[in-house]
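In this view, the complex is presented without one of its protein chains, the others remaining in place.
Residue numbering begins at 1 within each chain, and the chains themselves are lettered A and B in the order written.
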Amino acid sequence: MTGVRYRIEARGLTQRFGRNVIFKNLNFALETGSSFCITGANGSGKSTLLKILAGIQAPSDGSVTYADISRGALIKECSSCIGYTGPLVNPYDDLTALENIYFASGRAEKSRIDSLLKCFHLTGHEDKKIRHYSSGMKQRLRIILADLNDPPILILDEPGTNLDESGRRILRSYLDSVSVEKAVILATNDRDEEKLCGRGIRLG
Amino acid sequence: MTGMKKNCAAGGYGLVREILRNLSKDFSVEFRTRFALNVSIAFAVTATVSVSLTAGGVPFPSLVQSILLWMIIFFSAMNGLSHIFVREEDQATALFLRITMSADSIFISKFIYNQSFMMIVLAVVTPLFLFFLQVKVILISYFVLTILSGGLSIAAGATILAAMVAKAGGKGSLFSILSFPLLLPVLWVSIFATKNSLDGARPADYNSLVFLLAFSGFISAISFLLFRFVWIED
Partner (left out) sequence: MLIRQVIKSFYILMPLAILMAFLWAPSAEILGDFSRIIYFHVPLAWVSVLAFLVSGVLSAAYLFDKKQRYPWLDEKAFNSASIGMAFALLAVITGSLWAKLTWGSFWNWDPRETSIVVILLIYIAYFSLRSALAGNDRRGVIGSSYLILAMMTLPFFVFLAPRIYDSLHPETIINADRTPHLDDRMRMTLLISIFAFTSLYAYILHLMNRALAVAKRLEEEYHAAD
């Protein structure tokens, strides 16, 4: 990742459902090497905002732009420059963890896969079907899948869901280490995770 | 880092790799459970055997045989062709798939999957039907070509409809209701071509095969263009 810097910028993001305004005119930008937290009550539009930032959903108004600032170029279609996961991103139940990983990537090196599995304490479980995983293991796999391709922008929706105390500790140290070289955007209501973030906004 | 740059600008090669990855995933998932395939084959066997049973060993006229054959093929296929998309919604894996690859790769790989599924159904239904209903095929190559191109057309048209039905909540009978009128030209042409092959009326030109192939190509192209609208929610 060294030497390459990405920038993600939100301008005037507004989301409406019918006449309900969920959020209005949000402006912020962040670059690789920093982290950003989005907090707020349930239904305040955190997940929607993250989906918009990840390019999965279009906002009612405003725009999100991605740029490779080391080359000074805007990137139009950047789906593979973004790692996204959330509670609705479900791996295939009938496949093993490793098969899910190969499906999501296809080109991640074996060493990277091994180190991610080790980091999230899933080594030894990679040949089990996801059907037999506990919800905490599934959540750890979600984060592996999001970061698998080493994307410069990592967008995580409630990454601590279903994790026990040790799982949360692993997650925090992992996020701490990747935010040195990536732009990390979190939606969370966990105080300890919020502390990791340099900046943030509160919705609702 | 070089690897990432390559992926950010995924070209034609990236598309092929995505399609292969999705195909291998779909084949593993579907053939581990074999739900859709089992239902289709079970339907085909039940329908064929019960028709043969009620006929009591008396062979039908060739037109009736062709109609029965295509009805059994059509409804067996209808039991399985939508599963490839409905499963993604049922098991809530659609968002994972959506963020993993482009809509184009998804459509092409599901299309290829459905074509292979159709070929398996044909490979089971047709011999079974010939065996149980005492059908004598006079023009074998014409018969085989008709079955193959008719199956191709059905699977081609059904793929985009499967995607729509999946987004509509995967209601089972809706899929047949949507597919039947759109695929009626295919069935109609296939039935008459099959009848000719049973009667030994060799056609001067292969117009019906040309029609079936043209229809498949045309509907695949339209489906490919429409798919991104149906698939991507924004």
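We adopt the following convention: a contact is a pair of C-beta atoms (placed from the backbone, for glycine too) under 8 Å apart; a residue touches a chain by one contact, two chains touch by 3 or more.
Since this is a predicted model, take the numbers as computed values, not measurements.
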Omitted-chain contact residue, chosen from B:Gln65, B:Thr93, B:Ser197 or B:Ser223: B:Ser223
Candidate in contact with the missing chain, chosen from B:Ile41, B:Leu122 or B:Ile160: B:Ile160
Touching residues on chain B - with respect to the absent chain: 157, 160-161, 164, 167-169, 171, 174, 177-178, 180-182, 184-185, 188-189, 192, 207-208, 210-211, 214-215, 218-219, 222-223, 226, 229-230, 233
Interface with the undisplayed chain - residues on chain A: 18-19, 58
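Operating definition for what follows: only the chains that are shown with their structure count from here on.
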Centre distance in Å when chain A and chain B are each reduced to the mean of their C-alpha atoms: 37
Residues of chain B defined as touching chain A within the complex: 1, 3-4, 7-8, 10, 17-18, 21-22, 24-25, 28-29, 32-33, 91-93, 95-96, 98-100, 102, 233-234
Chain B-facing residues of chain A, complex: 1-4, 54, 56-58, 75, 78-81, 84, 86, 88-95, 99, 102-104, 106-107, 145, 149-152
